[in-house]
Structure formats: C-alpha cells, structure tokens
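Here the complex is missing a single protein chain, while all its other protein chains stay put.
We call the chains A and B, going by the order they appear; numbering starts again at 1 in every chain.
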Amino acid sequence: MFLGTVRGAVWGARHAAGLDGAKLLLVETAAGHTIVAYDQLGAGPHDRVLVAHGSRVRDLTIGPTIPCKDVVVAIVDGTDPP
Amino acid sequence: MIRGRVIGSVWATRKVAKLDGQRLVLVAVDRADRVIVAYDTLDAREGQTVLVAVGSGARNVLKAGPDNRELCCDAAIAVLVDGQES
Partner (left out) sequence: MILGRVIGEVWATRKHAALSGRKLVIVRPTLWYAPAVDCGHLVAVDSIGVDVGQEVVVCLGAPARRSLGEGVNQPIEAAVMAIVDRVELSADRGQRPLTFVDGHAPNWAENAEREAVPNSVAGGPEPSQGSGQQ
C-alpha cells in the first residue's frame, strides 16, 4: 500500500462497463506521480489516503469485473512524520 | 521462478510466527535491477546462482501442502544451479 493525496476526481461520459457510477479519484503520490484510484470510502479533495494496488486487492474490495487496480482502503487521520 | 545470485545474508531473530530459524539471503535478480530477500532452506553459497520461487507458490518450498497458506513468504530458493546450457 502507499500514501497519496487526493487532487481531484475523474468523470467520463464514456467508460467501461463496471465503472458505471464509480467514484474515481486522482491521487498524487509522494513521488509526484498521479494515479487514478477507486474510492468507496468518500475521500475528498486534499484528503490523504492509503491506496492498495493489485488485481487481488481489486477482487476483494470492488469486485473482479471492475477494471481498476488501485483502490482507496483508508482515509488517513494522521501520520508520524506528518 | 526467477534466476539470481546470492549476494548476502540477512540475520533476523524476531520474525513472524512459524518462521523462526529460517535463513534469509539477499538475491540479485538476473537481467533486472532488483534485489530481493528470499528464504534459503538449501544452504546456498555466497555468489551462487539460484532459482527463486516467487509469489504465492514460494510457500511450498518451506512447507508443501494445503496447510501452508499462512506462511509469510513470497520468495524462497527452490534450486541451487550447478550449471546450465545457454
């Protein structure tokens, strides 16, 4: 898993089946990369989140038919170091 | 399995349950810029070329069978390579 910060959301009028109604967030990692993660926890802009990656993670959280391998698994309250 | 070379040893007395006493080595993966930590039950030499089982199947090197599912192992040396033809 890795930490990132929510920078925005993604909408698409046309999308793959399985992403209907999905909340997709733009998450910026500490290294400056931006990934798109599936969110079911209600994270908002500027929230720090914990993202898990992988097909098995996807299967266990959002289901095997969803074409997204990055999933928000926690909204971070705090870290040490901050 | 992936091929690599044993480049060092890791000593750790505090480990998760069921894996006390198991030797850990550093393996530099061939043709890839990766160094991983793998269990060694075969007493590999320093500098030896090895084949490492990685992922879910690695547990079978430590303990074969269906009741090994809780072993915390994602890499284990499966073969000590004596020689090969390329």
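Note that a contact is a pair of C-beta atoms (placed from the backbone, for glycine too) under 8 Å apart; a residue touches a chain by one contact, two chains touch by 3 or more.
The shown structure was predicted, so the numbers you read here are calculated from the model rather than taken from an experiment.
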Among the chains presented, those that the missing one touches: A, B
Where the unshown chain meets chain A, residue by residue: 1-4, 29-33, 35, 41-42, 50-54, 56-57, 60-61, 70-71, 73-81
Where the unshown chain meets chain B, residue by residue: 5-16, 19, 24, 26, 28, 32-38, 46-47, 55-56, 58-59, 69-75
